[in-house]
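Every protein chain but one is kept in place in this view of the complex.
Read from first to last, the chains carry the letters A, B and C; within each, the first residue is number 1.
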Amino acid sequence: MVAPVTVRIQREDFDLAAEVSALCRGRTNIGAIVTFSGLCRDEAGALGALELEHYPGMAEAEISRICLEAVQRFGLQAATAIHRFGRIEPGQNIVLVVTASPHRQAAFDGANFIMDFLKTSAPFWKKEHRTDGKTGEWVSAKDADDAARDRWSR
Amino acid sequence: MVAPVTVRIQREDFDLAAEVSALCRGRTNIGAIVTFSGLCRDEAGALGALELEHYPGMAEAEISRICLEAVQRFGLQAATAIHRFGRIEPGQNIVLVVTASPHRQAAFDGANFIMDFLKTSAPFWKKEHRTDGKTGEWVSAKDADDAARDRWSR
Amino acid sequence: MSTVNLVYFSWVRERIGKGEETLELPAGVVTIGDLLAHLKTLGAEYESALEHQNVIRAAINQEHVEHAEPIGGAREIALFPPMTGG
Partner (left out) sequence: MSTVNLVYFSWVRERIGKGEETLELPAGVVTIGDLLAHLKTLGAEYESALEHQNVIRAAINQEHVEHAEPIGGAREIALFPPMTGG
């Protein structure tokens, strides 16, 4: 049996189908698989690229902690999270989360939980490079993301 | 611009990655893609296969209605739903839902909503073929599925 | 009298012993509920299929309807158990 949590922090893109296949391998009683892909938006043409900085070591550790908590809390059969760093252009992938469970709501909740905590706790920071050539600003954290995370402690 | 809702009822398997690519094509401002894959469980080895019966015509119509409502309610950029019929063995795919949105919670909620209504309103019925050779029973509808659907009307 | 195409699915189909049929309905059959009551007079197979009348779901022209729904000029009426897709 493969370990239930797979976490990778990488510069390269990921392959959705390959990650789902890897997570299913050796498991015969999966009823539901949810995937979340987070992409770089073009912001109506204003955004040229995002530059993602991360804290090596802690990024893996923190996302692993989040995934393990989701596995335990929702009874997931497996969870995968991959987060990219470096320069990412509109339309390209930033993050992938995959969850597997016998039942659909656990798979949905698990992926949603992982994303909410990843947004607020995983040590990544985004800098914007705009198409008008202006020096990029660091993206600000959103109160809405804190609120999304806090609903899980109810 | 491709029509925002794609619905197919088919005997053949589907290709997760191909469906996600198709849904993204021509859209440059997607921020979040959620996929839900429903698979046939082996029920600890007791289940040999499911036979899925459906109401041709109405199955497409009903799932299209559900997807359109999700698109409007959650502001999705696109939604895809594919439901298989015929004989499906443990580990094989039954249903796929894909949603795209600028923001993650809408994509999660849209896919979750579509699955909850699909479970209770799409005209499909499952018959079990057991590995002990016993004549299959029709799977009973679950109260929990009605409850999952009804939470959306709150 | 009006003519209607009936279609059956899952164990409703199995118990009635056919997947579809065309029936002439007497004038007194106004709603889906009336239709179910009428069908149960047609034989033991219908009685068995529709015994627990409240669990039977119906669709008129491929849209879900309640038992109180008037049949009106329905082209196609479907009867089936609660759905178990997904």
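Couple of notes before you dig in:
In this text, a residue touches a chain if its C-beta (ideal position, glycine included) is under 8 Å from a C-beta of that chain, and two chains touch if they have at least 3 such contacts.
It should be emphasised that the depicted structure is a prediction, and the values quoted were computed from it without experimental measurement.
Partner chains of the missing chain, restricted to those shown and counted over the full complex, are A. Touching the missing chain, out of A:17, A:46 or A:141, is residue A:141.
For the options A:7, A:24 or A:52, the residue in contact with the chain missing from this view is A:52.
For the options A:4, A:91 or A:123, the residue in contact with the chain missing from this view is A:123. Considering A:16, A:49, A:79 or A:95, the position touching the chain not shown turns out to be A:95 (whole complex). Not every partner is drawn; the one left out touches chain A at residues 38, 52-55, 57-58, 61-62, 83, 94-95, 115, 118-127, 138-141.
Rule of thumb we're sticking to: only the chains that are shown with their structure count from here on.
Chains that touch both chain B and chain C: there are none. With centres taken as mean Cα positions, chain B sits 23 Å from chain A. With each centre defined as the average position of its C-alpha atoms, the distance from chain A to chain C rounds to 48 Å.
In chain B, the residues that reach two or more other chains under the touch definition are 38, 115. Within chain C, residues 86 each touch two or more of the remaining chains.
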